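With one protein chain held back, the other chains of the complex are shown just where they sit.
Up next, subunit A:
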Amino acid sequence: MESDGLHLNISYVGSCGIILSGEQKAALETSLVILQNNHKFNRVFLWGKILGVKNDYFIAQGTGNDEMADRKTLYSLDCVAWGLLPQATQAIRDQCSVVKGRFHGDPAHEYEHIEIQKIGEGEDSTEEESTIMIKEEDRLAAVVADIDEQVAIAPRGAFVKTPHGAVLQNRSFEGLSVTEAGKQQNYCHFREPVRLNEKSLLEKADLDKSIDFLDPINEDIPKGSWSLKFERGSGLVTITSLLWPGTTFYHVPHTRKYGWIYVGTGEKNKDLPFML
C-alpha cells in the first residue's frame, strides 16, 4: 500500500479487519517519508505487518526506477526505526522453509533445526545430526520474499514493460471497469512470469507484450485460492488470498486506486486443499 495517502487508503481494507491505530498511522506517515528520503526511493510502500508472539514486525518496501527488480525491504518493531532486511537468496529461503510455527517477535531469536544426514553408503551409513541455527531475521526475509512471489498482485494494465525490460507504472491506466474488476483474470501476479512462457503460441498471440507480461491469478492452483468480493456494492473490490490468510488487495473500479497489504502471522496455509 503506497505510503502517499496511507491514512486514507487503509480504510479500503478495513472490511477485512486491517486497521492501524492512530498512533501507528501518525508514526508511519512520518517515518516512511524519512525513509524515502534517506534511501532515495521512488515510491515507498507499507508492505504489511507480520504478527509475532511478543512483538509485531512492520514491513516497508521501497522501489527504485524499475518497480519489479529494484525493491528493498525494511522492517521495524515500532514504526519508527527501520532496519534493512537481508536479501533473500534461494539458499536462505530453502533453509527457512523448514521452520514451522509463529514468529517470536525478536529479530535476534534463533530457531534450532536438527538435520539428520546419512554419511556413507549401504550398511556402513552413520547418521549425523547437525543443528542449524536460523535467525529470525533471515526467516522474516524469506517469508516476505515468499509472499511477494506468491500473492503480490496488481490489476492488469497497471504496469507496463518497456522494451528495455524495465517495469514501470502505466501512466494511462485508468482503472478496471466494474465488469472487468469482477473477473479474476484481470489481476496478475507481480513477479517474474512463470506460466506465461508455457502458453501456446495461439494464446500468446492475443496478448499485448507491454501489458500482459505477468501471470493472471485465475490460473492459480488450487482453484478458489483467491476470494474476490465487492464491498460497497460495486464501489470497491477486495481480493483476499486463502493461501496466505491476511493478504488483502483492494481496487476502486474506474480509478487508479489499488494496493495490497499483508497482515498476518507469516505462515502459509498448507491446509488449503482440505479447506475448500
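As a working rule, a contact is a pair of C-beta atoms (placed from the backbone, for glycine too) under 8 Å apart; a residue touches a chain by one contact, two chains touch by 3 or more; residues count from 1.
Basically, contacts and distances are computed from a predicted model.
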Taking the list "Myotubularin related protein 11", "Putative radial spoke head protein 4-like A-like", "Glutaredoxin-C8" or "NADH-ubiquinone oxidoreductase chain 2", the UniProt entry for the undisplayed chain gives the protein name "Putative radial spoke head protein 4-like A-like"
Specify the residue from the set A:Leu20, A:Ala152 or A:Ile261 that touches the hidden chain.
A:Leu20
Identify the residue among A:Asn65, A:Gln117, A:Thr179 or A:Thr255 that touches the chain left out of the display.
A:Thr179
Tell me where the left-out chain touches subunit A, residue by residue.
11, 14-17, 19-24, 51, 53-54, 78, 100-102, 170-172, 177-179, 224, 227, 229-230, 232-235, 240, 242, 245, 253, 265, 270-271, 274-276
